[in-house]
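All protein chains but one are shown at their positions in the complex.
On to subunit A.
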Amino acid sequence: MLIALFGAIESGVIYAIMALGVYLSFRVLDFPDLTVDGSFVTGAGITAMLIVDGTPPVMATIIGAFAGFIAGCITGLLHTKGKINALLSGILMMIALYSINLRFMGRPTISLLNETTLLSQLESAWAMTGIDTGITGLLTALGADRVPSTWGILILMAILTIAIKYLLDFFLKTEVGLAIRATGDNQKMIRSLSANTNFLIIVGIGLSNGLVALSGALVAQHGGFANSNMGIGMIVIGLASVIIGEALFGKKTIARVTLAVIGGAIIYRIVVTLALRADYLNLESSDLKLITAVLVIIALITPKILQARREKKRRQAKRNALMKRKEGEASA
């Protein structure tokens, strides 16, 4: 159980980078960008292909992320210059990327099991610090019988994800970042304040897909393979993370939301793992997409129901107070 939860948190932290990308397009730019399903694979596929070809893993990862950035820019171009509806631009790009990714990859699945990846490099560097032995010793002393083989990936990936979060927080408060946020909030207004909204949308969607592709590149290296189908439903997973995060942790400030999105991504993984492991539910891994859809629906509906109930209670309390006052006046 501990191992399963650990695995869920570990991948949650990596998928959180993708969720931050989805947050940037979906929430900040108010742009429902479906490119994500394709650009996730672009990052994974190109990085895997390059690693197999002998490119240093760090370079391969950066190139993979950059390829996602380019894909996003093209979606932005289709929407702004081509005047194609946002949803449709994303769908077109997603479909086009499916073929493009296969072209790059050369085959539907690339295995990385016997390759040196960025994550395996980090893992061996981590092993030299000897922190694992310490944590394992501590956990065993606390009574855990099976412990994760390494904490390095979790901790290093968490550091990377948090660093990206802080960079994103900073960026969204810069002059350019403010203009990007305003583009999603009131385009007419920011254009009247001399911001080139077309450019900002292109760059924003580009950055969003760059993060998604980076996440894809890391997921491929973590899982040990890249597959041309691994991106299917990724946008919904991203949305699930954003929506669950916002519902649970609030969205008062930018820094709060980005943290919430990371939390949402981790919680999503935990819930999915628990659901799949719950024998009485009798779920199989092919039910994953259904679980995701149900999760998003719950996260969307629950806050509204709670809000409605709170309102109802508040009104009832006021009504009771009024009745009491009237009774008091009648008896007086």
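In this text, contacts are C-beta pairs under 8 Å (C-beta built on N, C-alpha and C of every residue); 3 or more make two chains touch, one makes a residue touch a chain; residues count from 1.
The definition used in the following text is that contacts and distances are computed from a predicted model.
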Chain not present in the shown complex, as UniProt names it (candidates "Isopentenyl-diphosphate delta-isomerase", "Putative ABC transport system ATP-binding protein", "aminomethyltransferase" or "Cytochrome c oxidase assembly protein CtaG"): "Putative ABC transport system ATP-binding protein"
Which of A:Val52, A:Ala182, A:Ile232 or A:Ala255 contacts the chain that the document leaves out: A:Ala182
Listed residues A:Lys81, A:Arg107, A:Lys173 or A:Arg315, member touching the removed chain: A:Lys173
Contacts of subunit A with the absent chain, listed as residue ranges: 170-171, 173-179, 181-182, 185-186, 188-197
